[in-house]
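Selected chains only, in their assembly positions.
Order as written gives the chain letters A and B; numbering starts at 1 within each chain.
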């Protein structure tokens, strides 16, 4: 079975099993990522109270930790939920939003990586660079430049944190340090709306809930997201009509679309 | 005057009097429920600080308490606002999001019901079941199965908490234990976007601000919401275009639409 066929099967499994995706995420994207979760076929829940995060995670197929509007309270909840997920073998996907932009963001992402076994970490070049000790590529929560050797940096970070690393950009790079994939789907309009990185993370989490190989899961989530973006770009009249169409196409994406349009390469 | 005519009159009254609907609600839906409030003709305000909730509620035509992303701080604010509403005779609508999914959610909903006289409680079958002592129908914040005797359960809960109970689903069920209505408006696309339960709760609150019979108010809010959903489904190309059209049609809904399209039955 090719990677594309396997991803198409994973998409079917998400829709059949409707895994719960527990998000502890930022205020900016909660509505969008809940919708993306529903549209790809899974069920979203947002819960961050310390008293309930472990119980909620226990019912989940995957856990998303996203530090976009962090405070200490939220990071504490992320660690509690992440440890419970580890205990129960539930995949954890980390989005280190703005790592490199402030010490709090970098150190909070580091703390989560130290205290929780993360399955996949997804960030832009600036964020992954910052967590790899390479600074200067972040402006707020945006990446401002291109890392010189993104694959090597991703592999290095992957070895250090024992997780799959996904760097999203024009070509998405995914590696577990042994096996590496590139995903070439997507559209420049993704950069014109807020939260597309967070949405991509949610897509990866939905795939992690049904796919045991995190490299395939990350490629699946990113390819499906990118394919829907390509379809949406054809009908968009600007960023907001693009976003509306992106959500519609995530919902209507078929396994055949995935097999035909996924552009995944081994690196 | 038929129920449909009365609801049509209530819609006119909302638009004429523009009642303030004070929401203490979850992060995921704040933007959507504020927009729904405006579109139906009322004015939204979101305020949760303990120092201001009583003052804000005092100016409101109805109060929405929604526990979708609760913490103790927020529940405390809900109780403060709810008691002030009770003192002033302002209707209170409770949305027990995710009751049954975690102990915190179930016990927080119970606490509010114990400390505040609620006018209407609206939930899905899983949530209302959980508050009635019937567990096992909740996955995150979604209902996962059908209660066997939803009307009897709603009536029983209504008697216990002395409030109107609304269970939304394919047929919405509304009861004050003496009088019961079913609302058959709606569309399956409502399940493809996040927050439609919360939006329905907001619609009920807008009607409660102008209609003294909570059963009629709940039927009015749910019928109008369902009619707009039916209109939206005709033009939607997927969940996001459906949501956009839903909001447009809530805004343009006329009393004539309500009289002609409401499908309300006595149970």
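What we mean here is this: a residue touches a chain if its C-beta (ideal position, glycine included) is under 8 Å from a C-beta of that chain, and two chains touch if they have at least 3 such contacts.
Please read these numbers as outputs of a predicted model, since none were measured by experiment.
Summary of assembly composition: all chains derive from one sequence, 2 are present in place, and the complete complex in the structure file consists of 3 copies.
Following the convention adopted for this analysis, only the chains that are shown with their structure count from here on.
Per the C-alpha superposition, subunit A sits rotated 120 degrees relative to subunit B, a value rounded to a multiple of 5. Subunit A and subunit B have centres, each the mean of its CA atoms, that are 33 Å apart. Contact residues of subunit A toward subunit B in the complex are 18, 20, 22, 27, 30-31, 34-35, 37-39, 43-49, 51-52, 55-56, 59-60, 243-249, 251-252.
On the side of subunit B, the complex with subunit A involves touching residues 26-29, 31-32, 68-72, 98, 101-105, 139-142, 192-195, 237-241, 244.
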